[in-house]
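The block underneath contains the structure these notes are about, expressed in structure tokens.
On to subunit A.
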Amino acid sequence: MTVPAEHALVLAAILFSIGLAGVLARRNIIFMLMSIEIMLNSAGLAFIAAGYKNGQADGQVMFIFILAMAAAEVAVGLSLALRVYGSFKSLDADAASSMRG
Partner candidate 1 sequence: MILVWIVMLPIIGGLIARLSGRFGRTFPAWVCLGALAIDIALAVGLWLGAGANARGAWIVETKMPWIPQLGISVHLAMDGLSLVLVALTFFLGICAVVSSWTEVKERVGFFHLNLMLTLAGITGAFLAMDLFLFYFFWELMLIPMFLLIALWGHENRRYASIKFFIFTQAGSLLMLVAILALFFIHGRATGEYTFSYGALLGTPMGYTTELLLMLAFFAAFAVKLPAFPVHTWLPDAHTEAPTAGSVILAGLLLKTGGYGLIRFVIPLFPEASFNFAPIAFALAVVGIVYGAVLAFGQTDLKRLIAYTSVSHMGFVLLGVYAWNELALQGALVQMVCHGVSTGALFMIAGSLQERLHSRDLSGMGGFWTSAPKMGAVMLVFALASLGLPGLGNFVGEFLVLIGVFSVSPEAAVFAASGLVLSAIYSLWIVQRVFHGPQKITVADFRGHEMAAMASMIAVIVWLGLFPQPVLDLFGQTLKTLNVTTARPVETGIDKFKAGPAVYRINLSTGVQKK
Partner candidate 2 sequence: MYELLWLVPAIPFAGFLVLAVLGRGLSEKAVATIGAGSVGLSAALTIYLGSLYLSNPPADGVFTQTLWQWIYAGGLNASIALRLDALSLLMVFVITGIGFLIHLYSTAYMSGDESFSRFFAYMNLFTGSMLVLVLSDNLLFLYLGWEGVGLCSYLLIGFWYKEPYNGYAARKAFIVTRIGDTLFAIGLLVLFTGLGTIEIQELMIRASSEWAGSSLPVLAAALLLGGALGKSAQLPLQTWLPDAMAGPTPVSALIHAATMVTAGVYLIARTHALFELAPAVMVLVAAIGAATLLLGSLSALVQKDIKRVLAYSTISQIGYMFLALGVGAWHAAMFHFMTHAFFKALLFLGAGAVILAMHHEQDMFKMGGLRKEMPFVFWTFLAGAASLSALPFVTAGYYSKDLVLSLVWPSPFGGGVLWACGLAGAFLTALYTFRMVFLTFFGESQRGIGPKPGIAITLPLLVLAILSIAGGFVETPGFLGGVDLFASFLSSVFAREVFQLETSGVIFAGVAAPLAGIAAAWLLYSRREALRGFVQKPLAAAVSSLWFSGWGFDRVYDFLIVRPFLALTAVLKGEPIDSPVNWLAKASEGLNLLLVKTQTGKVRLYAAGITIGAVLALSAAVLL
């Protein structure tokens, strides 16, 4: 029995919401990065599902792009987190708020 594409999209949506909630709700930068990862993967799942539905390989190709991009983003994000920790002595995202009005 094949899995309908819609189910994958719904799963992608749920995963995206979970990730978004995580970004907005968590204060620790590492956890925010992890939530972003979840969002990225959900976007990738959505692409896979679309590619499966249309019978084209483009979805898989996009997922490989996303994978590469996610890796790069994690590298940059973790190094930023290191710098934030170095400057503010804390991994709390709210601590880095000196650019306020």
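The rule we apply is simple: a contact is a pair of C-beta atoms (placed from the backbone, for glycine too) under 8 Å apart; a residue touches a chain by one contact, two chains touch by 3 or more; residues count from 1.
Selection rule: all candidates are chains of the complex that A comes from, given by their letters.
Just so it is clear, the structure is predicted and the values come from calculations on it, not from any experiment.
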Problem - For subunit A, as assembled in this complex, the candidate in touch from 1 or 2 - result: 2
Handout entry: candidate 2 contact footprint on subunit A (complex, rising order)
Key = 20, 23-24, 27, 32, 93-94, 96-101
